[in-house]
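Note that one protein chain is taken out, while the other chains of the complex remain in position.
Moving on to chain A:
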Amino acid sequence: MKTYLPNYFKLIGILFVVIAIIFSFIGEIDVHSESFIKSFTEGSNFARGLAGKSEITHPDPNINPNLTKETYDMYIMISLFFSISGFVLYLFSKEKIDDEYIQHIRLKSIFQSLLASWLIYAVVKLISSNYQLDGIYILQLQLIIYVIVFRHNKNVEFSEEEIALED
């Protein structure tokens, strides 16, 4: 797979993802605070969450939200934009030495991450059909898995090279 951006775009990509996490956290502040309060008053219930009946999907009308629906949507959209842009920048950035062996590892990682994301999607759908994992979130999941798999493959391949080094 060809990469087109210089190596420093990797750092920019990581920065974008950090920004995305911050925006996502701010956007979900009502959900977090509600869950936090309910965990004290009612205790957590993992089974209800898996069945899609968690408090997150059914907001408590007694708790005043900090954000309006429009503001919430705006934060989530910004978060998604930064997240996907960040991962795409990471995907298309060169390594310090970007040769065909790295391209081979990259291609292998893309294939593995595609399979892993399908598997995760299937498992999630089997456990609960109420879970929201559609459209752009699948793309985001694939990109996240790709970054993890690529780093893992690179570390494994390169650490084996270090051990087996015979100059």
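Worth pointing out:
Going forward, a contact is a pair of C-beta atoms (placed from the backbone, for glycine too) under 8 Å apart; a residue touches a chain by one contact, two chains touch by 3 or more; residues count from 1.
Operating definition for what follows: contacts and distances are computed from a predicted model.
In the listed set "Cation:proton antiporter", "Putative transcriptional regulator", "ABC transporter ATP-binding protein" or "Transcription elongation factor GreA", the entry agreeing with the UniProt name of the missing subunit chain is "Putative transcriptional regulator". Among A:E70, A:D99 or A:D134, only A:D99 touches the chain that is left out of the view.
In the complete complex, the hidden chain is touched by one of A:Y8, A:Y137 or A:F158, namely A:F158.
Contact between chain A and the unshown chain involves residues 97, 99-102, 104, 157-158, 161, 164-165, 167.
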